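With one protein chain withheld, the remaining protein chains of the complex are depicted in position.
When the chains are written out, they are named A, B and C in that same order, and each has its own residue count from 1.
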Amino acid sequence: MSADLTELYQQVILDHNRRPRNRGRLPTANRVAHGDNPSCGDQCDVFLRLDGDRIAEISFDGSGCAISQASASLMTTQLKGKTAAEAETLYQEFHDIVTTGKEPAEISDVAAFAGVHAFPARIKCATLGWHAALNALKADATTATTESHTD
Amino acid sequence: MSADLTELYQQVILDHNRRPRNRGRLPTANRVAHGDNPSCGDQCDVFLRLDGDRIAEISFDGSGCAISQASASLMTTQLKGKTAAEAETLYQEFHDIVTTGKEPAEISDVAAFAGVHAFPARIKCATLGWHAALNALKADATTATTESHTD
Amino acid sequence: MPSWKDVRADFPILHQQVNGRPLVYLDNGATTQKPRAVIDALVRYYERDNSNVHRGLHTLSMRATDAYEGARARVAKFVNAADPAEIIFTRGTTESINLVARSYGGKLGRGDVILCTEMEHHSNLVPWQQAAKASGATLKFVPFIGANAEGGLDLEALDRLLTPQVKVFAFTHISNTLGTINPVAELCRRARAVGAVTVIDAAQSAGHAPLDVRLLGCDFLAFSGHKMCGPTGIGVLYGRFALLDQLSPDETGGGMVVSVDFEGAKWKPAPERFEAGTPNVAGAIGLGAACDYLDSLDRVAIRQHDDELARVAYEKLATLPGIRLIGPTGERGGLVSFAFEGVHAHDVVTFADEDGVALRGGHHCNQPLMRKLGLTSTTRASFYLYNTAEEIDLLVASLRRTLKFFIG
Partner (left out) sequence: MPSWKDVRADFPILHQQVNGRPLVYLDNGATTQKPRAVIDALVRYYERDNSNVHRGLHTLSMRATDAYEGARARVAKFVNAADPAEIIFTRGTTESINLVARSYGGKLGRGDVILCTEMEHHSNLVPWQQAAKASGATLKFVPFIGANAEGGLDLEALDRLLTPQVKVFAFTHISNTLGTINPVAELCRRARAVGAVTVIDAAQSAGHAPLDVRLLGCDFLAFSGHKMCGPTGIGVLYGRFALLDQLSPDETGGGMVVSVDFEGAKWKPAPERFEAGTPNVAGAIGLGAACDYLDSLDRVAIRQHDDELARVAYEKLATLPGIRLIGPTGERGGLVSFAFEGVHAHDVVTFADEDGVALRGGHHCNQPLMRKLGLTSTTRASFYLYNTAEEIDLLVASLRRTLKFFIG
């Protein structure tokens, strides 16, 4: 049934989980959104300082499994400095990786998430932080739940 | 499963069904009650003229299967002239007959209903008119449903 | 075209004697029998995959969730819904209608009108009476035409009744007492023109004919698994997503909330919002198997088969002395209701049972309709894919015997 767990818990993921980047509440944030994964209780707040259309600063806070924490951490490193449109594109790429397992053309840390596709129940974990970030960009302070999005 | 139907549809029952006694609305009634058998839609109104504690006149009206119509018809012939207490006793006897199949000690037309006990689904039919009559005696104009009584 | 004789072999229950005679099951309007494939799906689930759904991350729970959500997708396909999220699993038609009547009914108020028809089953009538009482809305009824309701719904009256005040129009697809097939697409079209939300009671049609919610253009549609070869305790409410999304939940509790604190809760979107607590997982999976089974036979063929049996039955029954046949004289769903002068339905059913023939007698949860027809009960023979023309002959022979006994 399940593939080998080392496929899922790759070194990059374990590293981000142990030492999350950009973790905490951003004092200068002018956008914030909250994400919930109701099936397991994972939560993720994403804080942005938008400078015009560009993400000048970003952080996340919350609690959840290794996959969701690592994904949120990596997401912050990916989105910093990007425009809303660029963020949307990056999310699409990430979504493709975790749902199909196809690794991206360019070498990138997000490739570590390709193993998720073999564990469909964990796709929601991997996308929780991204959903919250996109919602924050839309200045939409409503909760992002992974259940109301089609992953 | 079912006993022979001629046990159920005895001659006395067919006769009462074809030529019901005391059928119609009693114009002089001072008591009336309505009975329903919700499982099959049978209905029975019983009209009484009580003279003190005694049933001076009685009639029934309604629609239903041969068992319920014959039973109501026979019931009117049994209760006419009886006191409320006597009526209650007669009902108990009748109830014993239809639930156990034991024929009464004295020769009586009600013995024809002994076959009902082999058709438990029809016990409600056989007692519908009786329930309405007892409710009418209690000056209780509420509907008698066979479902709210333990048959 | 399926071989209807082979179909009988799929249903274990049919191969038994009742009162010493081969069972002739003609009570399909009440509930249908289950093919081996549906029974096996239940057994397989309990023997291999049983687990709670949604909240689990272990293998069995993922399998159970996939099977349950797979059943939802299967049912969505069965009625051609645009999205599996439009399929809510309930206990049956009655609960489905209660759900709409309460959730959508909560949006109604004084001055609003709920429109039903005079031929509704109690389950598509009493919930609307309750909704009207709770909201102050008025309940009105589209009448039917003819002393035996042979003329169907009065569509001219409908036009007068369908005012902009009408917020809900709830009607049956096929009448369980009359056999009338209502022009549901047309009814939806007219309702839409005044902005009324439509609720179709498809209890008698879901297992008997192709059903396409987008072709019908309805907003809600309700049906029961047990009337279409599925298990008991499972049914469906289809709801157009844009509408569902606006509705408050009906029952509340585990599984339908995003977050809860001591003060209050936030709801998940549809369909979860409407499925509080552990659902009937095995029931949903069995219903999915029933959809597969019916589609493997082809629902167009099933409709032809059932309707043809009803036509033959209608013709043969019409030759019986003192019979009154109810409902349409021409096209009808797979059932026939009738009443005899001088012999009560209850007695007819008892005699038929002695001959192994299972019929239903009574008001069929249609008391107001019965009263308008001047009846308190009818006898009903209702057909399904495993019934045969020979069984109709057995029915007619049994009825002749009954008439002979009571009338001579």
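In the analysis below, contacts are C-beta pairs under 8 Å (C-beta built on N, C-alpha and C of every residue); 3 or more make two chains touch, one makes a residue touch a chain.
This structure is a prediction, so every number in the text was calculated from the model and none was measured.
J.: Let's see if you follow the contact definition: name the visible chains touching the chain that is missing.
T.: Answer for the hidden chain's contacts among shown chains: A, B, C.
J.: Consider the whole complex, including the chain that is not shown, and state which of C:K34, C:K167, C:H208 or C:R332 touches that chain.
T.: Of all options in C:K34, C:K167, C:H208 or C:R332, contact with the hidden chain holds for C:K34.
J.: Taking the entire complex into account, which one of C:L187, C:I326 or C:C365 touches the absent chain?
T.: If we include the chain that is not displayed, C:C365 is the one touching it.
J.: Please output the residues of subunit A touching the missing chain, sorted low to high.
T.: Against the missing chain, subunit A presents residues 1-2, 5, 8-9, 14, 39-43, 63-69, 119, 122, 125.
J.: Considering the whole complex rather than only what is displayed, give the residues of subunit C touching the chain that is not shown.
T.: 12-13, 16, 18-19, 23, 25, 27, 30-31, 33-34, 38-39, 42-43, 46-52, 55-61, 91-95, 97-98, 118, 121-127, 129-130, 139, 141, 224, 226, 231-234, 251-255, 257, 259-265, 276-283, 346, 349-350, 352-353, 357-362, 364-365, 367-368, 371
J.: Give me the subunit B residues in contact with the hidden chain, please.
T.: 1-2, 36, 38-40, 120-121, 143, 145, 147-148
Note that only the chains that are shown with their structure count from here on.
J.: Compared with subunit C, which chain's mean CA position is the farthest off?
T.: Measuring from the centre of subunit C, the most distant chain centre belongs to A.
J.: What is the distance, in whole Å, between the centres of subunit A and subunit C, each centre taken as the mean of its C-alpha atoms?
T.: Those two chain centres are 45 Å apart.
J.: How many Å are there between the centre of subunit B and the centre of subunit C, using C-alpha atoms for each centre?
T.: Roughly 36 Å separates the two chain centres.
J.: Compute the distance, rounded to whole Å, between the mean C-alpha positions of subunit A and subunit B.
T.: That pair's centroid distance is 76 Å.
J.: At which residue positions does subunit C touch at least two other chains?
T.: As it turns out, subunit C has no residue touching two or more other chains.
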